[in-house]
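A single protein chain has been omitted; all remaining protein chains appear in their positions.
Up next is chain A:
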Amino acid sequence: MGVAQDSSADPPKKNKQNRSNDGKQILHSAIDKEFLAAPIKSATDKFALLPEFLKVRGLVKQHLDSFNYFVNTGIKKIVRANDRIVSGVDPSIYLRFKDISIGEPSLTMDGVTEKIAPHTCRLSDMTYSAPIKVDVEYIQGSHDQKTRVEKKGVVIGRMPIMLRSCSCTLYGKTESELAKLGECPLDPGGYFIIKGNEKVLLMQEQLSKNRIIIDMDKKGNLNASVTSSSERIKSKTIIQMENQKIYLMLNQFVKKIPIMVVMKAMGMESDQEVVQMVGRDPRYAALLMPSIEDCAKEGIHKQEQALAYLETKVKRFSFAGASSENDGRVMTVLQDVFLANVEVCQDNFRPKCIYVAVMLRRIMDAILNKDAMDDKDYVGNKRIELSGQLISLLFEDLFKTMIAEVKKAVDNILTKPSRSSRFDFAQCIIKDSITHGLERTLSTGNFNIKRFKMDSKGMTQVLARLSFIGCLGHMTRIKPQFEKTRKVSGPRALQPSQWGMLCPCDTPEGEPCGLIKNLALMTHVTTDEEESPLISLCYCLGVEGLEVLSGEELHTPYSFLVLFNGNILGKHRKPQHFAAAMRKLRRAGKIGEFVSVFVNEKQHCVYIASDGGRVCRPLVIADKGISRVKEHHMLELKAGVRTFDDFLSDGLIEYLDVNEENNSLIALYEEEATTETTHIEIEPLTLLGVIAGLIPYPHHNQSPRNTYQCAMGKQAMGNIAYNQLHRMDSLLYLLVYPQRPLLTTKTIELVGYDKLGAGQNATVAVMSYSGYDIEDAIVMNKASLDRGFGRCIHMKRYCAVNQKYDNNTQDRILRPNRDGFDSGPMRVLDDDGLAAPGEIIRRNDILINKQVPIVTRGQFKSALHDSEFKSVPQRYDGPQGESCVVDKVALCSDKHNNLCFKFLIRHTRRPEVGDKFSSRHGQKGVCGTIVQQEDFPFSERGICPDLIMNPHGFPSRMTVGKMIELLGGKAGVSCGRFHYGSAFGEPGGHADKVEAISETLVRMGFSYDGKDFIYSGITGCPLQAYIFMGPIYYQKLKHMVLDKMHARGSGPRVSLTRQPTEGKARNGGLRVGEMERDCLIAYGASMLLYERLMISSDPFEVQVCRVCGLLGYYNHKLKTGICSSCKNGDNISTMKLPYACKLLIQELQSMNIVPRLKLAEA
């Protein structure tokens, strides 16, 4: 650990102070003195936990954990729930799934199965998947000769495997083993490879399932809503208060139902009991009164009456027709759809009634006290759906479909009167539907699950491989629950509960601002945990079950309701004791580390949660403000005797979710802890995410600047992975000489950005130079560029396929003709007809000398003659005038077994005027001009800057962090030690203080303020001012002039309108748009306007009939214009129109609108 040398002088002093402070505390409180006298640790040492945490959990652990859970537990549960296929024809014929497992990722080619590595899949456009194997037991034969057969390892399909998950070949591999497999050890995994593309299943943000949420709708009515989700059904139940009356809204009913009717229908016939259940407070009774009266007015007193009333309101299936289908539907609706999360056992509706009562009580609380409303944006009310859950949903759907298909196929066979072969159930299992379903969904990102009416698009994205950090950032991204178009500020605003869980900086600008979020560094997202042991534990710890409680007893004062994952378990008389006991068990490792216990004093509830999707983070436990993690623990950690998990199991550290954080007082630093403090942060810098962690001194910057940098860091060029030169991405940007930042942060080291950097340390002079530096443009030193600053490699992939056709013909590739007329563009070709690696290639050179058979349909043909082929060489369409190089040529076979060629074309570019650069503080700028070194200013020491930045970039942006980066960088290069600038790192020693930096600078003979005495390179005279100069880490962004520069004279036109095409790719024109047109009109430049909009665009000569005003045509034989409606050519005038105008006239005519032109002499 590179702790600052300069600052190492400070800590002992600080420690002493701490100790003396604590000495006072001991005097005040009469606790075990020996215990308190133990050495108190300074926050610096706790940092070692962070790398340890990342070693154990990794940066994308949430994805991996969730996928592992699916593979190990989730998939088994699904199969256990649907384990039988029973024939509809003969019920004794069945197939039973006994077990399911996911094998090793492998590839079966021509019957031979071999293991595959992910990199092979990337290169050859395959899906990285493993066989899904089931153990089955089934009946063989039919009619009389039935035998029960068991079969193991039957493959029912292939499951795409998440990289680095427990089913992946890379799991638990060392660095050298990974290198052998062609994998980058710094790659975090957590994505899939589908048909050679790396796909990420983004985390999905959702509102909590099975929880009561109280909120106000647009009309100002109070709503209590529950989104229920059970294994079978998903439903949304809303109880609404409108005009003092309370109603139920459920999509199964055609209109709002008075809530009392529902209660009565569930057997709660006594109004008094309902009131008791809600609570004895007369205010509650008063609020409930109108609803009770309403119900009485309807004349509903008995359960039967209520059911009869509901029967009329229930939605009818229009297609069902017969009333028998709909009979008794109310009961099933109430049982299964209404509050589906509360289970009804043996027609016992009491739990459901209590649940409704609690909902009512919450509504009334909210009426009496507005604070009791729930905040939908509160992170504790949110769940994050992870890839494992999504895949599990998908798999379940596909598995059920497969079962249905198999059943259909089996029934088909069994109904056939005569069969040639013996019936074998196992043969009927269809493999393709699951494989294709999974593959298609993951590659398109369109999740279509009919069961839950789920149809969401864009769930998967191609992993951004523009830079290493962009790839990491993509994996921590959270997709919003709402549409981006909603113009609301609430969900976009920064939530206080986001602290430490979601990065406050990393969000895009513009439309999705604030909706797309990113996880913070230490955040973990939970996966589901087994519920039943926890429930029985709760009862053991003194929770009184609902069965034994009367409505009256439910809400006795000082007793709290206990809710487990949203379901009411019962009540507890000593909630704090109960919570303490649960926490103790959790710290002792008896129950899962992610179980959260939250005592809500306001609602008189204890919430226990073990469901998946909660965000949580580790914190150090403190007893009365004194950290449980002691010096010796950290020493053990350093010695390698102790791991992060040991800290957890020893109860030194625990995970808190957002709700439980409300029951704790968390001190930022140990020094700030008071006796009430229950937890201490591990490191304040973990508040930020991975990408924001790259910014040095982010806490000195204006906050939007950090957000801008988060967006730009993803566009910075640099190294992508250790295997970057073995990849065949469609587009790759690499830096020739990437460097590690001189001013680093702890996050940079943890993440590996120091190994795969994306920028260079440029010596920057903050001064004005030449006027080519206005509006954030930077002036660059030509000699620096000559020496390799900002030089980048741009690699692009071109593909070609050797297609096979239906008539047994296929494309062919010919040896190039070395002295024919085409020999020029063919010079890069090798003898095999493909471009040779290492050859310099220019625009319009031929990449592949391919010929296609002229006839590709119809009857079979063999041995085609040369004349039956036509040449279709593929040409390189790179930038004009640049010389690129063929980097690699790869051959593979695609899924149709066609031979596939991939060419990687490399282009090395040096920066030019207009290329975009940025520092790490959201200060982007383009290169304004490139200046000779001798013209550049220089210092007495001979230091000449690499680039010059205009000082106007500072005052309005307030990026003080950039200034400190410059100072720290300057001190760093002069004293030979990397300086640190971690977020909020000054107290912990993870960021060098400006004071210390200045001291170093003075020691090295520089001015304390980082300014130098500079001479002009042009005149040799000293400059008037001292210049702030030093190294700043600069990123080269992917936006380069060469890719964007475009101009055209005449060129292609669109055939429909005959106007010039649009866009660079189509060599299009530059549009004189409406606003430009307005300018020309206002100026009066009519001839220019005429020329731009007509002559240079789409001039067209038309024949207009002066009589009828319609367009005619020109008869070439008679050499006159003829009007087709007047049937003569007497009154024809010739005039010029834009072709688009003529098109409009004709299109209008086709719609029965007749535009007539009235001509007059001009």
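By definition in this document, contacts are C-beta pairs under 8 Å (C-beta built on N, C-alpha and C of every residue); 3 or more make two chains touch, one makes a residue touch a chain; residues count from 1.
Rule of thumb we're sticking to: contacts and distances are computed from a predicted model.
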**Study point:** Record-based protein name (UniProt) of the chain missing from this complex, from "Replication protein A 14 kDa subunit-like", "Mitochondrial inner membrane protease subunit 2", "DNA-directed RNA polymerase RpoA/D/Rpb3-type domain-containing protein" or "serine C-palmitoyltransferase"
**Key:** "DNA-directed RNA polymerase RpoA/D/Rpb3-type domain-containing protein"
Check your understanding: Which of these touches the unseen chain: A:88, A:545 or A:838?
Key -> A:838
Review point. From the list A:768, A:874, A:939 or A:1096, which touches the chain that is not on show?
Key: A:939
Study note, to complete from the structure: Cross-chain touch to the chain not pictured, restricted to A:458, A:704, A:1022 or A:1051, is A:1022
Practice item. Write down which of A:661, A:887, A:915 or A:1098 is the residue touching the left-out chain. Key: A:887
Exercise for review: Pick out which of A:82, A:369, A:844 or A:1007 touches the chain that's been left out of the picture.
Suggested key: A:1007
Revision key, fill the gap. Touching the unshown chain, chain A contributes residues 725, 736, 782-784, 786-788, 791, 793, 838, 885, 887, 906, 908, 932-934, 938-942, 1001-1002, 1005-1008, 1012-1013, 1015, 1017-1022, 1026
